Structures are given as C-alpha cells and as structure tokens.
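First comes the structure, then the notes that go with it.
With one protein chain withheld, the remaining protein chains of the complex are depicted in position.
Going by the order they are written in, the chains are A, B and C; count residues from 1 in each one.
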Amino acid sequence: MSRISEGDYVFMQLPSGNHKIVRIVADSLIVLGKFGSVSANTLVNLPFYETYDIISKTEVRKIAAEPADDLETSAESGINDVLTMEGNKIQYHGNQTLSMSEIEQFKQSGLKGDALIKKIQEAHQDFDKKTEFSKAKYLKRKKAKYMHTFCPLPMTCDRLLDLYIDKDPARVLGMDPATLAHMLSLANVRPGGRYLIMDESPSVLTTAILERLGNKGCVVIAHENEHPNLDGLKYFPQWMPSDDFEGENPMVRLINLLDLFCPEETLPFVEKDADSLKGTQKTQYLRQLYRENQRLWVRKQCELGFDAVIVLSTLNLVDIVPRLLEFAAGSTPLVVYSDARENLVNLTLALKKDLRVLAPTIMETRLRKFQTLPGRMHPTMTAKGYSGVLLHGIRVLPDSAAVAVGMAAQRKKRKIEPAENTVQT
Amino acid sequence: MSRISEGDYVFMQLPSGNHKIVRIVADSLIVLGKFGSVSANTLVNLPFYETYDIISKTEVRKIAAEPADDLETSAESGINDVLTMEGNKIQYHGNQTLSMSEIEQFKQSGLKGDALIKKIQEAHQDFDKKTEFSKAKYLKRKKAKYMHTFCPLPMTCDRLLDLYIDKDPARVLGMDPATLAHMLSLANVRPGGRYLIMDESPSVLTTAILERLGNKGCVVIAHENEHPNLDGLKYFPQWMPSDDFEGENPMVRLINLLDLFCPEETLPFVEKDADSLKGTQKTQYLRQLYRENQRLWVRKQCELGFDAVIVLSTLNLVDIVPRLLEFAAGSTPLVVYSDARENLVNLTLALKKDLRVLAPTIMETRLRKFQTLPGRMHPTMTAKGYSGVLLHGIRVLPDSAAVAVGMAAQRKKRKIEPAENTVQT
Amino acid sequence: MFLNSKRIIEEGDLVLIWISRTVIRPVYLKKDEALQTKFGHFLHNDMIGRPFGSQISATQGRGFVHVLAPTPELWALSLPHRTQIVYSPDSSYIIHRLQIRPDSKVVEAGTGSGALTHALARAVGTDGTIFTYEYHEDRHMQAVKEFKDHELSDIITCTHRNVCEDGFQIEKPTLATAVFLDLPAPWTAIPKLFEGEILNRKEAVHICCFSPCIEQVSKTVKVLEEHGFQSIEMVENQAKRWEGHESMVRSVDEALDVLRDVRKRRNMGIERRKRKRLVSEVEAEQSEEDKKLLRGDYDNPVVYNPWGKGERVKEGDDGYKWAPVSTIEPEIKNHTSYLTFALLPPLQD
Partner (left out) sequence: MFLNSKRIIEEGDLVLIWISRTVIRPVYLKKDEALQTKFGHFLHNDMIGRPFGSQISATQGRGFVHVLAPTPELWALSLPHRTQIVYSPDSSYIIHRLQIRPDSKVVEAGTGSGALTHALARAVGTDGTIFTYEYHEDRHMQAVKEFKDHELSDIITCTHRNVCEDGFQIEKPTLATAVFLDLPAPWTAIPKLFEGEILNRKEAVHICCFSPCIEQVSKTVKVLEEHGFQSIEMVENQAKRWEGHESMVRSVDEALDVLRDVRKRRNMGIERRKRKRLVSEVEAEQSEEDKKLLRGDYDNPVVYNPWGKGERVKEGDDGYKWAPVSTIEPEIKNHTSYLTFALLPPLQD
C-alpha cells in the first residue's frame, strides 16, 4: 500500500485542510476543485504520503511541503494583528495583509504555487518584522489558498470517519474517532472474532471492525430496513458483500431484523435440483440458495453466540438491545453507541433490572487536538461538538435457578444479590 | 480584612492541602488535628495569608513556606520511581523512599518541622541524584506530612464552596466553582439588585450573591421547608437574618413556598397596639409584626418583579420554575442549576412551549486545574467529577394578544413565531 | 443603563433588540425612528413606554423581536467581533476568583473589546473603579466612546498605553486589589505593577493572567514567583452549550411491521406476476387495497409508515412518540485561554 494503483480509492488531503476521496479510473480526470485537476493516469504508481504540486493535467511535481493540517485559521488572541519582536519588546502593527486586488494582480501575471507565495511574501512590507510564529502562520494561510497541491493517502476507516465528520456529522450520529476506537477495544474486537452488529452509519462501524479482523472472522449486520446502508463500504471493495453465489465465507453477512427475531415468519425455502434449471432461472435459484445458506449460517451463529454485540442504531435502545442480547455468548461484551446520553441512561436503567449484563457503564471520550507550533502550543480554539457516548457491559448468564423461571422473572429484581451487595445492605 | 480579629471565622489552609474553618473565640483552643493546636488568643491580630509554624500552644512563627496547594500526590508516570539526571541521561532507581519505621525513629528523637524534614532528606541516599522536579515533589510530600503549619485566610464564599466540595459534594449538589461564578454573571447579579432565589445548598448560592451585593440590594430566599437551610451563612454573621425586630432592611429575606404561591392561605395578621402589651407578649408581637412586614415587602417585590430568578433546588424543576417566573420582571435573567443535565433538558423542553423565556440554553462549565511546576506542567491527574449544569434564559413578555388569552393559551404553541423562524419554516 | 433595574423603556434608552440567537442589535431609541431588519420594520414608538422584555411585532408580516435591557453578557453577544472577547464562562470565573466586590479597584490590561470591562464595572458598581489600559489606539478610542455611551465613564478610567513598557502609573493612584492581564507577554507587565502606587499593598492583591499558549504560562508563573506572588494556580475553563430536543422513539415492533409490510407487498407482487402469466383476468378480482399494496410505493398511503418517513414531521408532533435528548452546539469553543491566578499577600508594617 505504498503506491497508488489503478482502481484504488484514494484519500486526497488538500492544502485547505479539506479532504476528498477519488477513484483512480484509467483515462479519467481527477478534479480537486480549486486546487486543480490531474489525469488519473498521472497518479498511478505515485507514492502515497508525499505532497505533489500540479504543474499541468499530466504533470505533477513532488514538493517538500507538508499539507496544512495543524494550523488553525480561526481566531486566536491578537491573530489579526501583526506582532513583531524588536529586542525584547513586542510591537503591534494592526492588520496589514495585502489587499485581495493586489493578490489578484500577482495571480493574473501568471504566477503560480510557490512562486506566487514568494511574491506575496516579498510584497508584504512587514514580513521580516514578524515573529517566527506569525511568519509560519502567514505562509501556511497563503499556501492553503493558492497552492495547487495534494497529498494522496490510502483509504482507511479513520479517514472515512474524518470525511463524514467534516461533511455531515449527523450521518455518523456525531461519533468522534476516539469513541469509535473505544468501542472496538471494549467489544474485544480481534482477528477471527464473530460480531453481531447494527450499524446505522454509512458502514463506518462495519469497516472499523473489518480492519481489525483482517481476513478472519465475520461481521453480521442486523439491519432494520430491507437493505442495509453500505455507503462507506464501497471504498473498500475487498469487503463489499455481493449476491455472488460463487463467493465463499464472506466477511460481511447481512440479516434483517425480521429474519433475525422472527425466523418462523421466513417463508420455507424450496430446494430444487440446480442442474435441472437453465439460464437466468438457474442463476436466480443459486442466488436464493446462497442467501438461504447465509441466513442459516447466521441463525446457527445466533445459537452458538457471538463474540460481542455492538449496536449503533437510532431504534429505541431499551427495546432493541435486550432482544439482541440473546445472541451474545456468555462473558462477551455488549457495546452500544448513542448520540445522546439520555438514551443510554434509559438503557442502563433497563439493563440494571435485566440481570444479563454486568456493570453497564456509560463512557464519554473526547479528543482535544492541539496546535503544536513552537512557542505557541495550545488546544485548537474551536472543535466539532460531539454529544455521542457509549455504553458497555458484559453479557453474563444468571444462575440456573433464575433462568429456569424464564425471562419474565429475570426482569424483576431478584432476591439473590451480587457478592458486594450482600454485606452492604 | 488583613488581620485576624476576635469573633472571626477563619479558613485554615493546612499542609496536607486540606482546610478547616475555625472561629476565634477568646481563650479557646484552636485544634488543627494532626497539625497541632494553638490558643485563639495567639492568633488574634496575626496577618492573614502568611504561613505559620506552631512552636507551642501559645507561640507561632512566621515561615517563608507556602502551603502545599499546587502539588499532586496522585500517581504520575513514573512518580513512584526516583528519576535522576546524569548528564543527558535519565536513570531509574526504583522506589527508594525511607521506611516508616525509620521516619518514626527520627520523630521519636524529638525532631520537629523543618528540622525533621531536613533529617529525612539527608537520610535519603539518592536525594542529590534526583531531578529538580522530583526533589520538589519529595520535599512537598514530606512537608505535608510532618509540618505543623497553617495559613489563615479570610472566609469567602469561594472557600466555603471548596470546603463543601472536599467534605461532602452532595450537599452543594456537586456544584463546581466555575458554575457558581457563571450563575452570578448570567443572572446579572450586581450591587443593589433584588433577587428571588431558591437555595438548597447550605447557603452557598446565597452567600455568593451577597458578596456581590455589598450592602445594597436584597436576596429573597423562597424555601420549601418550614425553615431554610442557612448552615453556611453562619460563617458570615453580618448577613445572618434574625427575628430581631429592631433590624432594618435585612439583606436576606425569607419566604416559604406556601406564603409565596398561596398568599390567600396566610392567616390574616391581627394588628394590636404594641404599647398596650408587656414583656414577652410584646416581644412576641413585635417579632410577628416584623415577620408580617417582611412578608408584605416580599409580596410587594413579587408584584414589581425581581431582577432575576435563580434556582438551586431538587424540586421538580418543570413544576417549580414556571411558577417562579411570574415574579421576574421583563428582560431579567432566569438561571437554574441542576446536578443532572437530564433535569434541565426536560425544563428546556417545557420552557420552549412556555413563551415567557427567550432562548433557554444549557451550559456546562468545567474547570481543569494544572500542576505548574517548571518543566512538569500538566493538568492534575485526577479531579472531582462534576455533573452539574445550568440553564439560562431571559424572561420576556409575550405580546398582549397572547397574554390576554391567559396562561393556558401560552402553553400551546402559538401561531406567531419569532422573527428568525418566520423565514425558516 | 447597565447598572440599574429600569422596568419601562424610555426614549434615549439603549436597548438590545433580540432578533435571533446570533443577531442582537444595540439601538438607542428615538421617537419616530424605526429598525429595519430583513424580518420586518420595527417602530421605536412601539417600544417606548412598554416594559423591557416586551415582544414587538413588525409593522407588517408575522415577524417579531424582543426588546431587552442591556447587560454585559448581552452586550458581548451583540458585538461584531473586533478582537477576541473574553467569553462569559471565563469572565465570570475571573471575577469570582479575583474576589471582586462592590467598591473594588481593578487594573485591567488590555481593554480589548471591553466585554470583560463591562462585567468588571457591573461587579464593582458605582463605588469601585476599573483602570483599563489599551495599547491599540483605535480600540482605546472605541472603548472610551462606548463606556461614555453606556454611562460607565465614572467607573471606568481608560488609558492609552503600552503597559509592558510604560507601566501603569497615571495621575492618580490606582491602589488596586485585583489585576487582570490579557497581553501577549504578561511577564513583561508584572514588574511594572510594582512601579508607582498601582497596588494596594495593605490588602491581598489577586491577579489573573489570560494567555492562549502554554509557553506564556510558564514564563508568567516564573515571573509571578520572582515577585512574591503565592498560591499560583493555573486553570482552564471548558464550557459547552447544550440544547434540549425531542427525539422520536422508534420501537422494534414497528420496525418489524415495516419489514413484514415490505415482504407482504413483495410476495403479492411475485404472486401477481405468477398469476398474470396464468390468468391475467384474476387481477381484476383483487380488492382496491390489495391493488394499492401491489404498487409498492412509499408515497402510497397504504404503506405502513409508523415514523412519517418522507413526510414533514416536526419535533414533538402528535401521533409519534418522543423522548428528551440533549444536543451540543455543532462547533464548540475548545480553548479560550489558560487562566493563571495568584495572590500577593499584604505588606506587613
């Protein structure tokens, strides 16, 4: 994964700090908006992680610069002023950036990229008087605006999530990367595991788990609609489930809630002699057979118990989670995400009465990014607001006496109490 | 307020980082637990803010040291190790502190205070090899344990709150100082203002407002029980309300919810000729008269409207807040504290339907303290967990058409919508 | 204006016209004038004589505004952001920790937008004084004008000065017990506090330095220690704003019924296609409802649609189940500045 290949989805980091996912299709033109366009063929075999300047549609040049990603453009104390150091004294010069019309003149004179930046820099009368910090900030800001550069990065789930958070956080239920990461650990996701999940995001949770599975194990997606939302999975063609009846052991298996919870309502599958069928009838039959086998595999796994139940859904959690719990093996984690703590508070209260989950706990993890410019270190001035939290607990098996009297009895508070309470009450 | 006077309540900062409030009563003994005891007379006229070493019950000595207040005792990466610098290299030496029995030996040899610390320090074989940081930390820790020192500070509401947070945060509904401070600003508390409050804390909110009022204005405490909780107010005798009928314009006035909401149920006050009464009968009558005048003053103010309504109560907020709103003048702030965000979410939803509060908003403010030792700057490793939040909004007067149809109509969503919504919907 | 409890709006008053959370317009009321907004035309005459907090309707249309009395917080919200302002979670904690009381004398540098100065003025009231210093001349002039307009000139003394170089001394002693420094290099200003009669050394003096970068804190702490300050403590104040909303409660049984509905319609479609091949006229016997079902269209009212999918459902609409949730503002103030507090004990005679 160190060079771009044809067919790849590539995550383009742009000088503005924004991102774009492009697909490398032979002979196509890759359009990066105001940062220029370049032919896909030119990109094939370029190393990832380097920054390139677009010279023309068929020519790019590797440059030393790093894309602007750690510099804030938002307000900072005195940021609109030019601060200069004279000896030990700090002087203010007010806002003295070039006017847009001056910059336009430079641009129309045909200057581009680095050369344009240099010109603007020279024209800025106070440039030499600036502190190192404000110089760095000024250059980065100008670069972000006028450079035709990009930095190609391989697609990862982390980058997919970043993209959604930038463009439309509601689609990922306002989930921040630290929370997603925490879900994977708390759910004990590991190569070879088999996980029952609900994923209402455009497959962000799904791809995150798949990255951890490698080529072993399986994700079963229980979806509430006729078809699941696999929008993000398309950037990872290796995992995309298909109706391809030749496929073996797919990493992603699908089941809708009706087939999951009410198998008795599934219409009986009528076996046929495939060899006696022809053409589309045969193809159709084999596809149905493949789906039926998938369904049977999932139902079998439901009986064996999954290695974790992981839920990212806007269905009433108090309603859906206890039903999914039935399919978790003993001692496996339950992890539930919600974009509102209130939903998980209600779920906790319900689970406290349901004895099948040990120590249900709500966790809130929040990342805080910093600017790390020398001498100017501080958390970024603004950040996305996240309200998402997760609940985790461990599926346990209440003792046989309790199990014998059935589910209804379990929901009532039982006389037998956990060890720690025995002495406390 | 620069020296201790007889009768003062004094906030004692102790070497452990703990605090204690003591009252300076002539000829009494001030007991500071393991940090020693000293006679109150010895303390009278001592300057505040200095640190004193207790030599004997009748003798203290001013010392240069500052009480240990910015140093953490909790775990820090490698804190249990002795780190030494040898050239540029960092060496580990494991945990090599003295054993308790060794220290006890020193103590039994009669050593005290600074001398004891020095001895322990000398005995610590690796002391010279430690980094400046670990030296500072080591010394502070030892000081905290063996010094008989204290630092007297004047009583303030800020310190009162600190004390409750240390000892029993539930009594102040887990309210952190930043939230209290924010309430005062959002409620527009200023000298001369008249505020209607509920204060379920031991008067922490009350004293915070009183500090801002100086000697002008008034706090009316609406209390749900027969008597309000004025536990914290006793440390500020100047503000303590009394049944003293000689008192004029008390800063604190009390009214219970029944007298506030149902004045028609208050038994009619029977006026008498005070001069015709004698002894306890007269005293009792004058006291009743004083209370009645207070009640009338409060009811009058209710009609005029208060300068803010500030609520710190565990009564159902959706129930109590709309009732209190009636007594707020137009354009004055509503500020409500709760130890659970859920309660304020419910209140926000109720207020959105009730048109009398503009832009009800929930704010969460959290302080994060840092260790500022040179070269070892970081947020404190642990901190109290606060869950409290506040709601604020502005009391407004819905237009007359709406008012005319009465309160019931207001609770329904009206056709007229705020300006910003007119274009959005 | 900022310091009284006026109840009725009069001509000449400064009012803050609340148009929306993000649009608050300061207006001095004058007879026969009007406020023009994109939401309508609002007559000053409709406001004068009414109580503060009144809802005023546009001369035409359904728009309305609220007319509010000025407070430091509302004023800060109404400011076009000339420079970064000290936001209320910070300013309120600063005032709290600096133990500012009615009658306090406070030194502030720089004045900046004047947002904190307003809050400080409210706290000290008419018996106290704020001595505020600003290097930037335009900002200084702007602040002087504003404090005059806001009738705060008696409380606030403005000085145009680079305190880091020229110190704090003015013609009269300031004798402050509280100091607030919002400067790029507070450590250069701290020594200047000891030149002239700036601090009231008979009382404890509380100081707060407000710096965005951690390196500024290190330098500040060092210089504070060198100058005899104690109880040095640095804190950050992280504030988040939440709103209450109602979120639709969608049950599993409803989800299952949606799936059953889809399955039923699909099966009927299969049956229909089968039958069509055999006896096409059978179709004519179907009921109207079954015919509708066969169309399999979500716009079709017969489709089971428990959550109003594709319809315009407003939060809290009847016919659906709702639960309270909180949502955070989309962009939070992740950092404002580090607040370094310290205390200078009184000098003993």
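In this text, a contact is a pair of C-beta atoms (placed from the backbone, for glycine too) under 8 Å apart; a residue touches a chain by one contact, two chains touch by 3 or more.
Predicted model, so just to flag it, every value in this text is computed and none were measured.
Within the whole complex, the absent chain has one touching residue among B:V10, B:V38, B:M155 or B:I320, and that is B:I320. Set against the missing chain, the residues A:I24, A:I165 or A:L213 yield one that touches it, A:L213.
Across the interface with the omitted chain, subunit A contributes residues 1-2, 47-50, 66, 69-70, 156, 158, 177-178, 180-182, 184-186, 188, 190-194, 211-216, 304-305, 307, 329-333, 341-342, 344-349, 352, 358-370, 372, 374, 377, 379, 389, 394-399, 415-420, 422-423. Residues of subunit B in contact with the chain left out of this view: 75-81, 83, 88-90, 92, 94, 169, 224-226, 256-258, 261-262, 265, 267, 314-316, 319-320, 323, 339-343, 346, 368-369, 375-387.
Basically, only the chains that are shown with their structure count from here on.
Relative to subunit C, the chain whose mean Cα position lies farthest away is A. The geometric centre of subunit A is 31 Å away from that of subunit C, both derived from CA atoms. Taking the mean of the C-alpha atoms as each chain's centre, subunit B and subunit C sit 25 Å apart. Centre-to-centre spacing of subunit A and subunit B amounts to 43 Å, using the average Cα coordinate of each chain. Residue positions of subunit C touching 2 or more other chains, listed in rising order: 214, 240, 242, 324-326, 338.
With touch defined as above, residues shared between interfaces to two or more other chains in subunit A number as follows: 341-342.
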